[in-house]
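Every protein chain of the complex appears in place save one, which is left out.
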Amino acid sequence: MTSPVTPDLTVRVGTVLLKNPVISASGTFGYGLEFTPFYDISRLGAVIVKGLSLLPTPGNAPGRIVETPAGMLNAIGLQNIGVDRFVTEVAPRLADAGAVCAANIYGRTVEEYEAVARRLSEVPMLAAIELNASCPNVKEGGIAFGSTPEGLSGLTRRVRAATGKPLWVKLSPNVSDIGAIARAAEEAGADAVTLINTIVGMAVDPRTRRPKLSNVTGGLSGPAVKPVALRMVWEACKAVKIPVIGIGGIQSAEDALEFLLVGAAAVQVGTANFRNPNACVEIIDGIRDFLVREKISRLDEYRGTLLL
Amino acid sequence: MTSPVTPDLTVRVGTVLLKNPVISASGTFGYGLEFTPFYDISRLGAVIVKGLSLLPTPGNAPGRIVETPAGMLNAIGLQNIGVDRFVTEVAPRLADAGAVCAANIYGRTVEEYEAVARRLSEVPMLAAIELNASCPNVKEGGIAFGSTPEGLSGLTRRVRAATGKPLWVKLSPNVSDIGAIARAAEEAGADAVTLINTIVGMAVDPRTRRPKLSNVTGGLSGPAVKPVALRMVWEACKAVKIPVIGIGGIQSAEDALEFLLVGAAAVQVGTANFRNPNACVEIIDGIRDFLVREKISRLDEYRGTLLL
Amino acid sequence: MPFRRPRFVHGKILRNTGSGIFYRMEVAIPEPLSFVPGQFAMVSGWPGNDPLLPRPLAIFRSGGTRGKGTVEFVYKVVGRGTALLSGLHGGDPLALTLPLGHGFEFPGEDRSWWLVGGGVGFSTVFPAAAALDAQRSDFEIFLGARTRDQLPPGDWIPGGAIPGRVHLCTDDGTAGFFGSVTAALRERLDRWKPSGKGRLAILACGPREMLKTVAEAALPLDVRVQVSLESHMACGFGVCWGCVTEVREGGKAVYRRVCKEGPVFDAREVVW
Partner (left out) sequence: MPFRRPRFVHGKILRNTGSGIFYRMEVAIPEPLSFVPGQFAMVSGWPGNDPLLPRPLAIFRSGGTRGKGTVEFVYKVVGRGTALLSGLHGGDPLALTLPLGHGFEFPGEDRSWWLVGGGVGFSTVFPAAAALDAQRSDFEIFLGARTRDQLPPGDWIPGGAIPGRVHLCTDDGTAGFFGSVTAALRERLDRWKPSGKGRLAILACGPREMLKTVAEAALPLDVRVQVSLESHMACGFGVCWGCVTEVREGGKAVYRRVCKEGPVFDAREVVW
């Protein structure tokens, strides 16, 4: 076998074909357009925008982020412009930018989830809908649905019926058995599962005696959570047949490769975008370089080949 | 109120009175005696020794630790000398050193747990038994018991009946609802709960395509997990009336104070001992200095005073 | 053409030297940079992921020619990130995202400019003063510090430490006006007579309490006040919504991003 000059990075997430496995994570990539000064966002496997709700959402009071060792807590509270403004103002511009896009959605009730999904079904440029059943920062952000197989199953079924778009269900890591949760999503009709969302955490100030977040608790993300995320992605890959999109603490091509190795179909990059806005494209380049170095012509030959 | 020169650091964990709230964590402090070159271990609130089993346990094959961002994974597999050698060889020397001691125990079966607890009940110098119902690194290390309220309740009841010693039950963080787990331990007769044990994680080498741990998965500890541990300790404090011993990522007096502020009766220090063998005593001194600075005469006035 | 749109660049430290309680750091960057006073950079210069997040620093100065830019910062050590920065040496690498945020506005009708800096806040207003000095505009500078040693060195002051134009204030009276910079500003406002030449504009940066006091003193006199706010930031370029502050827009209080809609806000809009 001769060493390929340009390895094939395409991956398939169900029916969605991506030019490479690197997807920007919801809530860490704005509406995508903020990144156009840094690079051409059509280079990404896909862009996932900030979680959208039926109506514009103000979000939580300030005191929304706290840095922690190799991680951060956030309690943004899903501030967003609402699905309507997204559809009319943002989606066309993302289409112009040539980006492959998925919309992350949440609702306070099952009906709201359905309504957002329905509204987004009308947008041809959207490749998929990612159901956030796991935001720990708003009471109604799905974590109530996402922490038991039954709750998740019910929600997924309803949203599944409301849209013809490929449906990716984003799972909460705050559970005893991630495999069971992933199976519930699969059985309820998800086309893929995304994991992990943030792990619930907390920080307080010993001197003022107050929580550092206005919301008291927040979601932990960043390199600190990577070992936990990787384990859960591995467990989910063993539990379901649908594609698993791996996320949690990925900062480098090496990190992304760890997730692909345990079986992820694609990866998402979140917190890493903050310190290095070019993180996603550097990871794509790094994966390509790795495959060249290892003389692997197609990423698909590498995925899921963990030796036990 | 005049500023106290030496604040009162004593804390009470059920019937056990400790001279200060800092306890060394099981598995990170050897059998305690290894620390005598560094400082007088009778200065600690208490010493908890490496998890003891009925028979000596060889542990897992090498490839037992991996460093992760601000944390580490371990899969030691509970290598230990067995309860007999501990009782005959180690306990007397710990007593000579003047240390207040608790023994961490585990079994492959409920009967083994009972047998270890019974054997340790004969050792007058032991202040308490800590039931490890949460080791993620051996199949039978308790995690099977510790991940559901029912499992934990059954195990706790049996060990409770087997010993008259104060019983501290150490909880797994790999659960959906830590409050329910803590309540199960309380209802089954635990005198205190300790949390968190390590979070299950994983690391793989993209090049060799192999797991970095011989056991494939391991337990995540260190500063990376602190926000998660603090949140769980806070939730447990709200869920039960028995004392909660807080642990997870504590490296400094400031960290320890965070746990005390959300309601922990005492704290344990684990991974921090590795980089700084003096960590525990530096934390004791730091807590004292804090109380002096803040003009608080008794630690008990500070504990659990989080302002919401 | 110097760049004006945000970029992520790898810089190299040229100088990083302390002067009193402040450090001044000059960094070589691949291209010269054009910025609006009040704009900032997200800086991360340490190996490892702890601290994880970059730190915002106001852009103090920029220079260079095609293919060879420089940018300067002034900072004070207050925590882990700034302590790490202060330990860096010439030759060390530094990662920067810049220029970021919405800086000060200089509309034509404002003809008199007063610049107010509390603590290290001067690092944000001096670039504005330098710009005004360059176009020979009429400006005065108010600088507040706890004590003499915590004032910036005189030769950092754009146009120089000219008495009458530069008002130094110390809480302990060890230099200049004995009292807070806001007290000095109030006195000056009492003596101030609107001239026919145009409106007075105040640009201020410092602790939030100070900014609030400036706004309360000046807004009733119909002075245009722009304040540069601080906030904990994760990204610095508007994608995490972590840094918001409450502002009034069209009669409604909404959360706006300090890093994107700010850091400079019209003081009338800020919900203090």
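Chains here go by letter, A, B and C, matching the order in which they are written, and residues are numbered from 1 within each.
Convention: a contact is a pair of C-beta atoms (placed from the backbone, for glycine too) under 8 Å apart; a residue touches a chain by one contact, two chains touch by 3 or more.
As the structure is a computational prediction, the values presented were derived from the model and not from experiment.
Chemist: As a test of the contact rule: which chains in view would the missing one touch?
Modeler: If we consider the entire complex, the absent chain touches A, B, C.
Chemist: Can you say which of B:Pro69, B:Pro173 or B:Gly263 touches the chain missing from this structure?
Modeler: Within the whole complex, the residue contacting the unshown chain is B:Pro69.
Chemist: Identify the residue among B:Phe29, B:Phe145, B:Trp234 or B:Phe259 that touches the chain left out of the display.
Modeler: Candidates B:Phe29, B:Phe145, B:Trp234 or B:Phe259; residue touching the omitted chain: B:Phe29.
Chemist: With the missing chain put back, which residues of chain A would touch it? List them for me.
Modeler: With respect to the unshown chain, the touching residues of chain A are 69-70, 223.
Chemist: In the full complex, which residues of chain C touch the absent chain?
Modeler: 46-51, 80, 83-84, 87, 89, 92
Chemist: What is the set of chain B residues that contact the non-displayed chain in the whole complex?
Modeler: On the chain B side, contact with the omitted chain comes from 27-30, 34-35, 37-38, 50, 58-59, 61-62, 64-72, 74, 76, 79, 222-224, 251, 271, 273-278.
The rule is short, and it goes like this: only the chains that are shown with their structure count from here on.
Chemist: Where each step is a move between two chains that touch, what is the least number of such steps from chain A to chain B?
Modeler: Minimum number of steps from chain A to chain B: 1.
Chemist: Taking each chain's centre as its mean C-alpha position, how far apart are chain A and chain C in Å?
Modeler: Averaging C-alpha atoms per chain gives centres 36 Å apart.
Chemist: For chain A, which residues are shared contacts with two or more other chains?
Modeler: 66, 68-71, 222-224
Chemist: Residues of chain C that touch two or more other chains: which are they?
Modeler: As it turns out, chain C has residues touching two or more other chains at 48-50.
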